[in-house]
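The complex is shown incomplete by one protein chain, all other protein chains being positioned as in the whole.
Let's look at chain A:
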């Protein structure tokens, strides 16, 4: 339950940040179709590599400590979006004339690392939840379900309401807070018996990749 909840929040935060990304970049690169192309491409690339590396990491001694660390790391990596975005974009705006490549470079610098780490959450969650090979498909399906549902709601909530109620950076702080909350919940329940799967699954011999 804990893992499904944090996977849901993780999905929510990813899409919230993506939606805000368009607004972060627009003052420097416009809101033309290229800018959205850059942002979506970078998010997809970050997630794909995150899935790959998260899956690899889950092969060696998977446990809730590493899992919790993902969220702390993701939260920290979101801070440059709040504090450094303007400086980064000013520099890139001056250096790169073409807004297509300017926006692509900016999106890489600001979003690659945090979104990559958030991508690592999904395969790692599967590893922590799977207790037997025959259940693995069901577990993975459930995980995709909650995290993608979170993404859908993160997209809607941000585009319909959050941008109307709050500044961009306020929503970003909300995302950081949500990620830290996930970390606290994961690490807090790590020694309690509410996460018996982890002890159990850690004992399972490695499945060949």
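We take it that contacts are C-beta pairs under 8 Å (C-beta built on N, C-alpha and C of every residue); 3 or more make two chains touch, one makes a residue touch a chain; residues count from 1.
Keep in mind that, in the parts below, contacts and distances are computed from a predicted model.
Visitor: Missing chain, UniProt name, options "HEAT repeat domain-containing protein", "Carbohydrate ABC transporter permease", "Glycolate oxidase" or "Spermidine synthase": which is it?
Guide: Hidden chain, UniProt protein name: "Spermidine synthase".
Visitor: Of the residues A:29, A:111 or A:124, which one touches the chain left out of the display?
Guide: If we include the chain that is not displayed, A:29 is the one touching it.
Visitor: For chain A, enumerate the residues touching the unshown chain of the complex.
Guide: Within chain A, the residues that touch the unshown chain are 23, 26-33, 93-94, 99, 160, 163-164, 166-169.
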